[in-house]
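Here the complex is missing one protein chain, while the rest keep their positions.
When the chains are written out, they are named A, B and C in that same order, and each has its own residue count from 1.
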Amino acid sequence: MSANHSLDYGDLAFIYIDSKRKYLVKLGKGKILGTDKGFIKHEDIVGKKYGDIIYTSRNVKAYILKPLLIDLLQGLKRVTQIIYPKDSSLMIYLSSITPGSLVLEAGVGSGFLTASLANFVGDSGRIIGFDIREDHLLKASENLEKLGFDKRVELVLGDIREESIVVDNIFDAVFYDLPDPWNALNTAYKALKPSAPILIYVPTVNQIEKTVLSMRKHGGFIDIHVYEVLLREYSVEKNATRPYTLMIGHTGYIVFGRKISA
Amino acid sequence: MSANHSLDYGDLAFIYIDSKRKYLVKLGKGKILGTDKGFIKHEDIVGKKYGDIIYTSRNVKAYILKPLLIDLLQGLKRVTQIIYPKDSSLMIYLSSITPGSLVLEAGVGSGFLTASLANFVGDSGRIIGFDIREDHLLKASENLEKLGFDKRVELVLGDIREESIVVDNIFDAVFYDLPDPWNALNTAYKALKPSAPILIYVPTVNQIEKTVLSMRKHGGFIDIHVYEVLLREYSVEKNATRPYTLMIGHTGYIVFGRKISA
Amino acid sequence: MSANHSLDYGDLAFIYIDSKRKYLVKLGKGKILGTDKGFIKHEDIVGKKYGDIIYTSRNVKAYILKPLLIDLLQGLKRVTQIIYPKDSSLMIYLSSITPGSLVLEAGVGSGFLTASLANFVGDSGRIIGFDIREDHLLKASENLEKLGFDKRVELVLGDIREESIVVDNIFDAVFYDLPDPWNALNTAYKALKPSAPILIYVPTVNQIEKTVLSMRKHGGFIDIHVYEVLLREYSVEKNATRPYTLMIGHTGYIVFGRKISA
Partner (left out) sequence: MSANHSLDYGDLAFIYIDSKRKYLVKLGKGKILGTDKGFIKHEDIVGKKYGDIIYTSRNVKAYILKPLLIDLLQGLKRVTQIIYPKDSSLMIYLSSITPGSLVLEAGVGSGFLTASLANFVGDSGRIIGFDIREDHLLKASENLEKLGFDKRVELVLGDIREESIVVDNIFDAVFYDLPDPWNALNTAYKALKPSAPILIYVPTVNQIEKTVLSMRKHGGFIDIHVYEVLLREYSVEKNATRPYTLMIGHTGYIVFGRKISA
């Protein structure tokens, strides 16, 4: 989807009125975007281009933007805790995934990390995403389809703790967001290509410890590191620049390791 | 380069002895990797595969790993301050670049961010990288060639503050690591596709303020945000898990914005 | 006031029902503490001791605690932004004030820092507190009287930027919480004992820079440092310990220096 084609039904658009009024819409016939600053008919967006301006029924200016990855995620529905951009960005970077990569993910949850992975592996890449809950997979599937990422992802209902669920030595990276990743280390080890990385996300310090000690005991992982990312946002005003008063003080921790020959 | 092909001269390998002895090597005839734990002849690595084990001349075990992006960067030479993974990962994520993206970068410096961008846009993508110093471009060129990323990058000697240096409306994202990004906003605005993002890295708070105030005054950018990323690493031991004593307390700040029709 | 004397009218008590229901009360005849868990008559607290238990009208257990400094502050009224414990604690520690110290403070605002200073200098110490707004001083006076700290504090209506307002070389420490501390450096320099410290609190980075550059230009201060304190609180549960999700990401910065002979 080029950035300067004329928008049509089925396209995604990110409608930006101000910093508190941002909406991801999939253009549909007869549909209307309602806001407290007035409404916008989808049919009035059709034919316009990304970057164009449109006015609400109350004559408030809105921008039609091409959705970025962060906008796509903001437009999705959540049935689970999600992994935030500050964490998924580092996980993806450390994983070294690249266009065409084959990635194993478990558990998929609402599909937020899945969508990020899909953005970076591209059409030639593929995510195999596991979850033990069918309702999660249904929500993830719906979310990924909305974003047009469904062709890059294969969702599988199953328990990643069962080694037999994966093929040997084919994955460029493994991403885990599980309550008990230590029970799925054998599967990750089996699935990863030789020397490929695993990235594990856990919310508590206890899970860090149990995960890392299990990786060490397993023996098939080296270069194990644990990271925590803190993100601060700044308020900028002339002669009065400072961080915002409130910040997210915690989301989770990232465990990194690489498969080696045992 | 598949993860399980037999290694040959010209291939990159990441030799891991322990957490303090990690080496990026490009296999060359007659070459030797010297370490304080003994040496390894490149000819002995040829024919092996990623994930295999090799022993130094002093019989110390080493792992032959497929280099990840972070390993590639660690193996490069620096002539400038670089942007660290904690920052470049968030910049790349926020930019929403994807396989095939066309990216403008200035200043290239030693090419570390360039290499990261090249990893994520893939063979179908392209980075146009500007710098006003020829010695920087030579070093960046050397670094990118070592990593095999040179075909994805076009390096240009020139001053990004001159608008005429770029083509209109073609870039999916702009990345700036400049001492005075406020002087290059017109160029970025001209170069970006409608609604596409700009990511700016600056080390001081004063640069944040001047950049953001200039973006607001320019009028062509919305959704402006400033972020600071703090990364902590944890030491994990049974019943004694805690962050490491020392951490990097500061690198720089990230400014984000999107082009709109003025 | 000993911790185990029988409470009487005029005494302060900190009534603790749970982490969200904490009340500082000054016992008064006929007074009632109302809460959404029922009420407590002050007359029923009289005669009890710190540490005792009391029940509300709805039979909910409450603890009668001797108020700590942090409880005293929580019970005060604010007409201004206050300095939080994470910052005032470090300022006080760095200042090295001790029982009997003579301290200059400006501007007093609602008197929160004043109260903390009063706690640490004791009955033999003294705080001379300046503010240019009478309404602030009235509120501060009311707050300090409620806590019983009024005898340790002398409040002065006046502009600390006027050097003539202070006596030479008598203060053990100067504390500033002013919008333009750089305009009051001469006063601080004059007021401080030789080699004594100044502690300045400012909310923005711009104020840090202007303050420190002015101190350097003034020439009468050495060992200048700027600190920022980040405080995280942890949620502790068996096998699920982690920081709380939300934290205060910013309050202000602390500038430290010492007077020297010019």
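We adopt the following convention: a contact is a pair of C-beta atoms (placed from the backbone, for glycine too) under 8 Å apart; a residue touches a chain by one contact, two chains touch by 3 or more.
Quick caveat: nothing in here was measured; it's all calculated off a predicted structure.
One of B:Ile32, B:Ile53, B:Leu157 or B:Met247 touches the chain omitted from the figure, and that residue is B:Met247.
The chain omitted from view is touched by exactly one of C:Leu12, C:Leu76, C:Ile160 or C:Val205, namely C:Val205. Considering the whole complex, the residue from C:Lys146, C:Lys190 or C:Lys259 that touches the absent chain is C:Lys259.
Taking the whole complex into account, chain A touches the unshown chain at residues 205-206, 209. In the full complex, the hidden chain is touched by chain B at residues 203-206, 232-233, 239-252. Residues 3-4, 16, 19, 22, 49-53, 63-66, 68-70, 85-86, 88-90, 92-96, 98-100, 116, 119-125, 169, 172, 193-197, 205, 208-209, 212-213, 222-234, 236, 238, 241, 243, 253, 258-261 are the ones on chain C that touch the missing chain.
To be clear about the criterion, only the chains that are shown with their structure count from here on.
Of all the chains, the one whose CA centre sits at the greatest distance from that of chain B is C. Mostly identical positions are employed by chain A and chain C in their mutual contact, as over half of the interface residue numbers are shared between these two copies. Centroid to centroid, with C-alpha atoms defining each point, chain A and chain B lie 21 Å apart. One finds 45 Å separating the Cα centroids of chain A and chain C. Residue positions of chain B touching 2 or more other chains: 205, 209.
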